[in-house]
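Sharing a structure, written as structure tokens. Questions coming.
Apart from one protein chain that is not included, each protein chain of the complex appears where it belongs.
Each chain carries a letter (A and B) given by its place in the written order, and its residues are counted from 1.
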Amino acid sequence: MTRNEFWGHTRRLVSYAVLCAVTFLVCFPLVWAVSTSLKPKSEIFSTPPTLVPHTVTLENYKALITGRPQYFQSGDQQVTSGTTPAQFFMRWFVNSMIVTLGSTLISIVISTLAAYSLTRFRYWGRTVVPYFSLLGYMVPSIIFVFPLFLVMVQLDLTDSLLSLVLGYVCITLPFCMWLMWAFMRSIPIEIEEAALIDGASRLQVFWQVVLPTALPGIIAAAIFSMIVSWNDYLFGRVFLNSLDNLTLTVGVMLFFEGTHVDWGLLMAASVLMTVPMAILFMALQRHLVAGFGAGAVKG
Amino acid sequence: MRPSYTLSDRTVGLLFIAPFVTAALFFMIYPVAEAIRMAFYSYNPLRPELSTFVGLANFEYIFRDPLFWDSFWQATVWTFLSIVFQTVFGVGIAMLLHQALAGMAIFRGLLLFPYIVPTVVIALIWRWIFNPEIGVVNHALQGAGLINEPIYWLSTPSMAMASTIMLNVWKYMPFVVICVLARLQTVPLELYDAAKVDGAGIVRRFLDVTLPQLKEVLIVVIVFRTIWTFNKFEEIYLLTKGGPGTSTFNLAVYSFEQSIANLRLGVGAATGVVMMVMLSLGSIIYLRVSGFGEDERAS
Partner (left out) sequence: MDVKLERINKNFGAVQVLKDIDLVFPSRKFVTLLGPSGCGKTTLLRMIAGLEPVTAGAIRFGDRVINELAPRDRNIAMVFQSYALYPQMTVRRNLGYGLRVRKTPQAEMDAAVERVAGILEISHLLDRKPGQLSGGQRQRVALGRAMVRQPDIFLMDEPLSNLDAKLRVTMRAELRRFHLDLGATTIYVTHDQLEAMTMSDMIAVMHGGIVQQFGSPGDVYSRPANLFVAGFIGSPPMNFVTGAVAASNGQAAFKSPDFTLELANGSAGGAQAREVVLGVRPQDLTLVQNPETAPVRGRVWVVELLGSEKLVEVMLGDRRRLTVQVRAETPVSVDDEVGVGFDPQRIHLFDAKSGIALRS
């Protein structure tokens, strides 16, 4: 082994070691949550704690998915006697899905159309809108959540999933707009001109040429939009109040309101809540990174 | 001779932007304008008919409120420490990931994962692993002999602050990693070769080649993250509710508590306006350093 090879190997080993350590630290909380969720109640509090459960049980997941009340002790006024938040879990899950997909769809449609218009046609204000939109993206939700709530009151939409869909459109649209604008701008206009000369109408150009080309941008924007909507707590907390209508984030926080906290159940709920985003993330990681490049930081 | 269903470019342009303009007017501009208006009114959501114009009274109130200033300084400390750790770790991990090692894609995926985990989930996991009696962190620290007494992570002021910072760093470090990594991948390899030929060692290469190339992206990331972190609500509220006492209040939590708990929406809105003013200053800096708009003028 030459001196150079030796150093090369050593460097690689050290790199791997540091990388593994960092990855372990970053992943540990999640691993621990999964581990806890799979333990029987007795093992959760065992000393010393075990990373790999001695006995693996799916009881916690079963309880959440079937909605069968376990041994949750209700101490909260919002929870009527005999019911536990666990019974609502699947309902909240579906609510979150509806709200997330609904708001994402609306945001994507609106922002894609607008971005195309802004990058391809000349009219007053077309250069200002994207920057204005970026500023809108930076305004923290806490500032407009209450006025928006009052709008919902006027529209008689409070405590409805629709109100939340509209609320999430507000927080995701500025970002989707900015991202789609940046993306549309990077699509060479020659391709559209070629299609125009080939005889396509403007709508055909948009549908057959622009949309397929813009797909990576649309996917990136959709991922961001879904993450934001799925993960939001504030809007759900302010807009919703009946147990049936809650989203996962708001509902799961209710698990805490009781006097006794069932950590196993809570961790199982956390894991289930993360799974849709994890699937999304794994399937579309490439696009997520691309979106960061286009939207968050220029160049 | 043109088929009648063919829309003119102008019509398409206006048609495509119309939904965005409508959405922006009703759900973005109006709520923000309303938030500003509310800052000058005494507004109780239970008795909206009694709302009266109070001029600057809400602002006077918050500027005299010691809790407002506590929140401000705590937010500053929280933001500063979060950003420092995020940046240092983020750059470090990005450098580690920017190597041609086998299995790098897996590490990259795992390290970016926290970004998509819902804040609610992170907060719950944090409460679980940092639980003073049964949490795994204290177990581990005691087992390693680093501490004798359990640390009350979330119920002593300084430790609660440290916990929220850890949560924030853990969750948003991937953002820094992705941005830095994207930039690192565009650094021309010739620069490193040139530095090697000139006799620069690994440290000098980092200082003289890598860091100057990263400067721009780091400034943008830091300003961007500062604006965001300063106004974060969920990361603090879900973990500590601002407590113990008010030791982890920031302006967003202050505004939320004034609006929800005290039903003083005017005061909450005034706080929001103060946050927006600071945000605008931050945004101006952001636009400056990132060079947005300059290429627009050139083209």
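The criterion applied here is as follows: a contact is a pair of C-beta atoms (placed from the backbone, for glycine too) under 8 Å apart; a residue touches a chain by one contact, two chains touch by 3 or more.
Please read these numbers as outputs of a predicted model, since none were measured by experiment.
Asks: Among A:V99, A:V169 or A:A195, single out the residue that touches the unshown chain.
Replies: Of these options, the touching residue for the absent chain is A:A195.
Asks: Please identify which residue in A:S15, A:T57, A:Q204 or A:Q285 touches the non-displayed chain.
Replies: A:Q204
Asks: Mind pulling the chain A residues that touch the left-out chain?
Replies: 188, 190-191, 193-201, 204, 208-209, 212-213, 215
The criterion applied here is as follows: only the chains that are shown with their structure count from here on.
Asks: What does chain A use to touch chain B in their complex?
Replies: 12, 15-16, 18-19, 22-23, 26-27, 29-30, 32-33, 36, 44-45, 47-49, 109-111, 113-114, 116-118, 120-121, 123, 127, 129, 131, 133-136, 138-144, 146-148, 150-151, 166, 169-170, 173-174, 177, 201-203, 206, 227, 230-234, 238, 248-249, 252-253, 256, 263, 266-267, 270, 273-274, 277-278, 280-282, 285, 288-289, 292-293, 296-299
Asks: Using the touch rule from the top, collect the residues of chain B that touch chain A in their complex.
Replies: Touch residues, chain B against chain A: 6-10, 12-17, 19-20, 23-24, 26-28, 30-32, 34-35, 38, 45, 48, 93, 96-97, 99, 101, 107, 109-122, 124-126, 128-129, 134, 136, 139, 143, 170, 173, 175, 178-179, 182-183, 216-217, 220-221, 224, 227-228, 231-234, 237-238, 252, 255-256, 259-260, 265, 268-269, 272, 275-276, 279-280, 282-283, 287, 290-293, 296.
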